[in-house]
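Excluded from the complex is one protein chain; the other protein chains are retained at their positions.
Chains here go by letter, A and B, matching the order in which they are written, and residues are numbered from 1 within each.
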Amino acid sequence: MTLLQHALVVLLLPLVSATIIALFLRRAGNWAAGISVLAATAIAAIALILALHGGRFESSWEWLRLGEFSLSLGIKFDDLAALMLVIVGIVGLCVHVFSLGYMHDDAAKARFFGGLSIFMFSMIGIVFADNLFMMFIFWELVGFSSWLLINHWHEKKSAADASKKAFIVNRVGDFGFLLGIIACYYAFGTVNLTELATRVEGGAVVASSIPLLLFCGAVGKSAQLPLQVWLPDAMEGPTPVSALIHAATMVAAGIYMLCRINVLMVPEALTVIMWVGTATALYAALCAIVQSDIKKVLAYSTLSQLGYMVAAFGLGSLATKHEMGATTHEMLIATGVGAAMFHLTTHAFFKALMFLGSGSVIHGCHHEQDIFKMGGLRTRMPLTFWTFTIGVAAIMGMPFLAGFFSKDAILYLAMTKSTPVFIVLAFTAILTAFYMVRLWKITFLGTPRTHEADHAHEGGFTLTMPLIVLAVLSLVGGYTAYYPKVFTQVFELIPEAHDSAHTVILITSLTVMIVGAVSAFFLYQCSPNDTLAQKAPGLFNALGALRNSFDVAYDYYVAKIQQRFAMLLNFLEQIFLAGLIVRGFSGVVGLFGMGARALHVGKLSVYLYWFFGGVVILWLFVTGVF
Amino acid sequence: MITPTLNAYLVLSGLLFSIGFFGVLIRKNTLVIFMGLELMLVASTLALVAFSRYNGTMDGNVFVFFILTVAAAEVAVGLAIIVALFRKRQTIQVDQLDGLKN
Partner (left out) sequence: MPHFLFNLFALLTVICAVGAVLSKNTVNAAMCFMLSLVGVAGLFVLLEAYLLAFVLLLVYAGAVAALFLFIVMLLDMQGGERKPFKAATIVASGVAAALLAVGVLTFYHQPSLATAAAAEVPGASLKDYAFQLFSTYLLPVQIIGFLLLISMLGVIVLSKKFEDAEIAP
């Protein structure tokens, strides 16, 4: 088989799996699970083969043509896509296996695994897409599968609401994305990524509106400010879904898309992107401190890390203002891509690990999610505890773990490019260590505070195996030097600090980590109440209000502005569309009907008069009256 | 031998058609209405034969052949319908046969 055929198999395998499940196995949950996991295994295997083989290619087929305008479907498989494909494949496989245990007794198991398969298909479609239209198609498909999976327990109102919210908020971003694609097509006459790169290198001027509109898509999908509201609510879905979609892959699709279109970036747009990312990182970290739901903490942590990635991407090219040389221009943009993708990779591993760990905890505690009702799980669930600890250490930036390297790369980038961003990101790093240690200590240390926590138990093989795999990856994921030499196009872009800068960064990151971790460790007691809420209720409430502010604002907007506007439109619709046009037409037709009914009297002689009228007209015609 | 003009035949044909038409128009008995219809058909055949004769072609005559055949079939079916109707409604007066109206 050629590489292209391999790629097509990877793309279509989950679709086939989803189709089989949807058509034949809706009642057979175990079979559906088996097929879905098999497909995921095959995907992971073929993805690794594809990536490690080192062959890179591009291929595209015309899909439909409308006059001058043509849409094509194609595969662009370069190092970036290979890296992303491997992440999706490995994390996808871990989550599938974990789901086997976690969803073992679920009533709608077939729907769940079918949803996972359709998600894998859509996500791989995004990874492979060689043009923006195709990416948009799969972009919508991941949105759909995300909706389907958040909505898995749809009989719960909160889950149904959360899925609707996720879908609608994503629509807002996607609208901007679509506008951006259209603007891009209008400006360049193509949406193919490679051709776009050629055009821009050929000297085509990019208006800053295009990258900003495209960035709207990433804002929606990667849950950046101000569209971040859907991600914490999306935790209503099953925990494996949160790990796969809302931590490791789908939300990272926004970052991936930005890296794909980095040729279109201009300094003004990058400044905006940088600040959006920085603000999101800080905002989400502040929110995470006051959460009591284990999954919500992780959700805000995901938001914060996504903010890091977006900021890293935005930071990458700010130096173009200082160095105007054409060659350095390209180089410096790309450093952002390197740092963002590096952090995306490590984050995918350790965040999936922590989500699956939290899934294991929730499963062990019989679906208890409040960390203040846990405690003492260290002795009861040792494997989960140790793997989770590795995840926490990795996200905090503990030296020699995955997060350490990628976070340092971002901090270094920030230090060289923009001091305010550097300060904010460093402060966010303190907060990250703070809320992570808080979560870790309250959940695992101390003594059990409830009956459920007291009787917590380690899950089966399918629950622990993915944790171990991901823990290992979180341990070693940061050593880019030891990666196979097939992702060099991405990893050679990772900025590295040298000499004094290296020392400064090392000291900074160690300091912030220790400050955050130690203060949290000593501040929080293993008690059923939030220590911060007791010692500084004002601060606690302020953070809670900050967290709610967006929801309140959106609710206000929807209730007071949008609802009134909709009422106005509805009013106009009732009058003009329904009243004049629909009823009007039907009225005219009805009038004809009434006239025709008047002719239809059921008397033969009356019909005969009509016939006679016809004869008279014929006669008049013959004699030439008209 | 032919001295009556074509017009004479046509007027006669028209007159016959009118009588048949009036029969259909004013009578309520379905059988008589049917006779009126037949009269109208015969009137048209008369016109056709006259045209054929005065134009010196055969086509009109052959056409009359067809008309007669169709008329025979029509009578057979029509009378069968009348019989069936009478069986069902016990009347063949058309002013009582207004079931279509309601």
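We take it that a contact is a pair of C-beta atoms (placed from the backbone, for glycine too) under 8 Å apart; a residue touches a chain by one contact, two chains touch by 3 or more.
None of these values were measured; they are calculated from a predicted model.
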Chain B, residues in touch with the chain not shown (by the definition above): 1-12, 14-16, 18-23, 25-29, 31-32, 34-36, 38-39, 42, 45-46, 49-50, 52-58, 61-62, 64-66, 68-77, 79-84, 86-89, 92-93, 95
Sites on chain A contacted by the missing partner chain, in the whole complex: 605, 609, 612, 616, 619, 623
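Simple rule for what comes next: only the chains that are shown with their structure count from here on.
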Computed distance of Cα centres, chain B from chain A, in Å: 83
Chain B to chain A touching residues, read off their complex: 21, 24-26, 33, 94-95, 97-102
Residues on chain A engaged by chain B in the complex (per definition of touch): 600-605, 608-609, 612
